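Yeah, one chain of the complex is gone here, protein chain that is, but the others are all in their spots.
By written order: A and B. Residues from 1 in each chain.
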Amino acid sequence: MATEKNKTLKEITKNKYQYGFVTKIESEKFEPGLNENTIKLISAKRNEPSWMLDYRMKAYSALQKMTPPNWANLKIKPIDLQKIIYYSAPKKPKYNSLDEVDPELLKTFNKLGISIDEQKKIAGVAIDVVVDSVSVATTFQDTLKKLGIIFCSMSEAIENHSELVKKHLGSVVPYTDNYFSALNAAVFTDGSFCFIPKGVRCPMELSTYFRINEAGTGQFERTLIVAEEDSYVSYLEGCTAPMRDENQLHAAVVELVAMKSSEIKYSTVQNWFPGDENGVGGVYNFVTKRGICLDSAKISWTQIETGSAITWKYPSCVLKGNNSVGEFFSVAVTNNFQQADTGTKMIHLGKNTKSTIISKGVCAGKSNGSYRGLVKISKSADNARNFSQCDSLLLGQTCGAHTFPYIESSNKSSIVEHEATTSKISDDQLFYCKQRGIPEEEAIGLIVNGYCKDVLKKLPMEFAVEAQKLLEISLEGSVG
Amino acid sequence: MTGYKKNLAPQFNVEKESSFITDFLPSIKNEDWNYTNIKKFIPDSIAVQPFNIGTNEEQLKKLISKKVDKLPEKNLVFFMDGVFQEELSKLPTGIKIKKLTNSENKQNALYLNCLGKGFNTINNDTYEGFSSFLKNTKLVELNAHLTDSPYMITVTDAYNCDGHLKIIHGFSNQNAFFNQNRLLCLIEENTRVLIYEEIINFGKGDSAFNMVSEFVCLEGSSLDFFTTQNDLTNSSLINSVFCVQQKNSSSNFHFFSKKGKLIRNNILVDLLDTRSNSNVLGTSLMESSDHLDNFIIISHLVEGCKSNQFFKSVYDENSSGAFCGKIYVEKGAQQTEAFQQNNNLMISKSANVNAKPQLEIFADDVVCSHGCTIGAIDEDMLFYLRSRGIKKKEAVQLLIGAFLNELISNIENPEIKKEVSELFLNNTNV
Partner (left out) sequence: MLKIKNLHVSTESNISILKGLNLEINKGEVHAIMGPNGSGKSTLASIVAGDPKYMITSGEITFNGKSLTDLEPEERSSMGLFLSFQYPVEIPGISLNNFIKTALNQKQKALNEKPFSAKEILEKIKKNAEILKIDLDFIKRSVNVGFSGGEKKRAEIFQMLMLQPQLSILDETDSGLDIDALKIVAKGVNSLRNNNSSFIIITHYQRLLDHIQPDFVHVLNEGKIIKSGGSDIAKMLEEKGYDWI
């Protein structure tokens, strides 16, 4: 049986990335390279106000004093910032109506399974689509407008809601935070902005699709979500990229501001190109995501990470307000030569703050998956509670699973509990499924899905199905 | 991917004066030391204990009697300032002590690194000893510079003793020195030994101790090693224990930490051959502003081994502490069973606890888990006790005792159990 299983697992590695096409659309792009001029050009291209250019310049000068972080459990080829194209956009960036949209681009969305046209008709999800560096279409804006909700591209937000952006941009993730946040602040070109006014429950899922298309480009999107008092929003993010044999850099920053008694649910299905079965190509995914919770606010991060050659990502919550709640639910699947170092930080500052961490790692092929997390209970965080569960599942003998939790408590009335396990799919489970007539491939699929269930069920309906499919594809050959 | 790198242990190649100590002290930026700022505990100006203090036996006995009523009458190995005291020791049959010669002492960091080479490991090419740790913790290298040739204790198969072998590391410590101590212990094939180690500071407080012990467990041997760390008021201890194990061998370590300005234990165990197992346990009760840092790495290098880490700590007053435990499972080390548990009880508002329980696993057919908790006394338990008429203060004491007793109650040797119980459970009735 062991050899049979090995065979099945080998088949996994033969699986092809199904979003690996390139769209032939004309685009306008800069020469590769990063200097003050690049930043000025980006800013000029976006017609940005001067404060924005100042902010970028400050970030750039901070970046020059920094070095890329090396503490993660990752082997990374050095990244040459001078070889990256910092601006690339479909020639006609924004469309007044869908009829104007480049048919090639529409085809792209159809291939991705996002039909903007369809989406416009059926109520449910409002989408902002970002290709390479710029937002190309945002749907449902009018419906949302009536409720006072702002959902638009970051560049529009800088233009039309300058004060709001100025107030919150960099308030959660300052450009000094780390190397990649500095890089992002200097060169980000677009992303989504979302503002939910006081007392409003956003009636639909807000969603952004990110796509890297052009060769040699980096994607540096910036997302900012501000939820005012007593408001609620659920936000989804999906990402894909073409297959290329070079490593593309993706360095995004996401900031969430959850004011008093508000709730932000942020879900990600990350499926950047992971590289081929020999470990060639794939996206380098270095993302800084962080949210701040004021009194009684709640931020919930859910992520399904199946793509990217390298994932470096720690969606975090600063639980500043009393009674605030932070959650992190993650499934990270690595295969072939993928490497993932992901986890979360829960910083408890307020009283009665609660956090929950559920992390499920699945490693196959020659990949390595690491959970890295920090739970910090500060002196002021009376009666804080944390529960963490970090499990790893190994498929095959050539992968590695690692767990690096950091737990720091300075308050005796708090309770922190951490559990972790590492195991393989048990032969008993497999045998049981087979005895009931389920073939091995499907059995492994069932078991992996069951193993990830705690996280999958946290996803909004629209995404749950997609995520489940993605898990199957990532481990295709054995997962049915 | 970290772990065992393809290069050997750093060579000890410098001969410097004692003023260079700070070069060897790890900074908190060092991942292995991020919860203990060693520079806070060991001042730049600290003087190093000179080799071989010329004390005669008369003076020695006088010094000892000031602190210890009576030394054990049998099974005793007594060191004073790192020098074996044959007159004071009571060596049982089967225990041999030899001072390694200067030529034998020319080796690099650890004796284990060269002894380890002879071991029959399946993945011979990946085994690199403890080098990645030694690179980060140069205190071991410092110890090698500052100590004379170490003693090697051999537990031969002629040793057959029901009770325990007591090892006392005494320090005369006239000038609040930075004391160094080094020991190598070889347990021969199919031999059992129970060692109970104690550090006694006969001299001044405000001093520091840098101890390095190496254990080699040959095929079929069994080592039980208990150590109490309680006589370190105002002093700092860095205690590094390295253990390598052959086929079918077992090791059980239990660290009892109670009193010391700083107690840092580095415990590294390499399971080199199949069916070996290791248990590393710790029980501690920290008070005043004392700081405890337990750092453990158990490496499963071949298939079919078992390990267990279990540390229980109580933090009272302004004490602080850290637990950093790692289970490392090498490629191909299938059928590994490795567990780790760390429970911390915070009694006081100003206590501070950090934990870093880690798993690094490169084999799929393994059962590994860790659990870690930090919290105060369980309110439900407290209420249960109080509802039976036990006063709050007593109930708290009882629960602390129960927490600490979990590991102590499993000690088989009655004398050690009694001593340790007195140390931790003084008046609590558990």
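Quick notes
Heads up, the rule we're going with is that contacts are C-beta pairs under 8 Å (C-beta built on N, C-alpha and C of every residue); 3 or more make two chains touch, one makes a residue touch a chain.
The structure displayed is predicted, hence computed values, not measured ones.
Although it is not drawn here, the omitted chain touches the following shown chains in the complete assembly: B. Touch with the hidden chain on the side of subunit B covers residues 378-381, 383-392, 394-395, 398-399, 401-406, 409, 429-430.
Note that in this section only the chains that are shown with their structure count from here on.
On subunit A, the positions that touch subunit B within their shared complex are 71, 73, 75, 368, 377, 392, 394-424. Residue ranges of subunit B in contact with subunit A, taken from their complex: 1-2, 31, 331-332, 334, 344, 346-349, 351-376.
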